[in-house]
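Of the protein chains in this complex, all but one are displayed in their positions.
After this line comes chain A, so read on.
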Amino acid sequence: MPQKAANAAYYGAFQDPVTNAQAAFRGIMDAMARPGRIHVFADPARPPAPLSPAQGTIALTLFDQDTPVHLTQGLAATAVASWLSFQTGAPIAADRLQARFALVEKAAALPPLSGFAQGTQDYPDRSTTVIIELEALSGGTARRVAGPGIDGETTIAPLGLPDAFDALWAENGAQFPRGVDLILTAGDACLCLPRTLRILR
């Protein structure tokens, strides 16, 4: 229903764009600097389903006309595409290699991480940040992790990652400094997995 999709695009943004984006960014920055810490957004955005409040908040904080965004087929078929377009101006990138960000909704199959932009050896920052909605950020298989930002080691237990994730993540880490960074989300919370994070098991 095109009419309904168009209407959904106008609602659910930040109440106070400047301060809400600043607070959200500090949350994301702290979560990226301290992998394993779960950050809960205080004033999350309310994007149309199936985009979660945390994913919508990250989109409003970081996306704009300079950041092509890749959507899964499931997301592209919903009002999310027009919401992102209206609220952030970000172009939708069909090609994963062109995407600065990618959004994956809950229960969707995890696209192969190696299909996204990995950056180059001399410009490793030109890689995709993949934002994946999960069942929950705790209560899943416990994984011991270490890396920059972590004092010794810590444990993460996101619920809903595929079984093959550890192998995929090891592959991603093996090409450092190239590789994608992940932001796992659930509801209004996020957990960051920068490419430097190692899963110890």
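One rule holds for everything that comes next: a residue touches a chain if its C-beta (ideal position, glycine included) is under 8 Å from a C-beta of that chain, and two chains touch if they have at least 3 such contacts; residues count from 1.
Just so it is clear, contacts and distances are computed from a predicted model.
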Protein name as given in UniProt for the chain not displayed, "Alpha-D-ribose 1-methylphosphonate 5-phosphate C-P lyase", "Phenylacetate-CoA oxygenase", "ABC transporter ATP-binding protein" or "Sodium pump decarboxylases, gamma subunit": "Alpha-D-ribose 1-methylphosphonate 5-phosphate C-P lyase"
Residue numbers in chain A that touch the chain omitted from display: 17-19, 21-23, 25-26, 28-30, 32-34, 61-64, 66-67, 100, 120-125, 127, 129, 148-152, 176-177, 181, 194-196
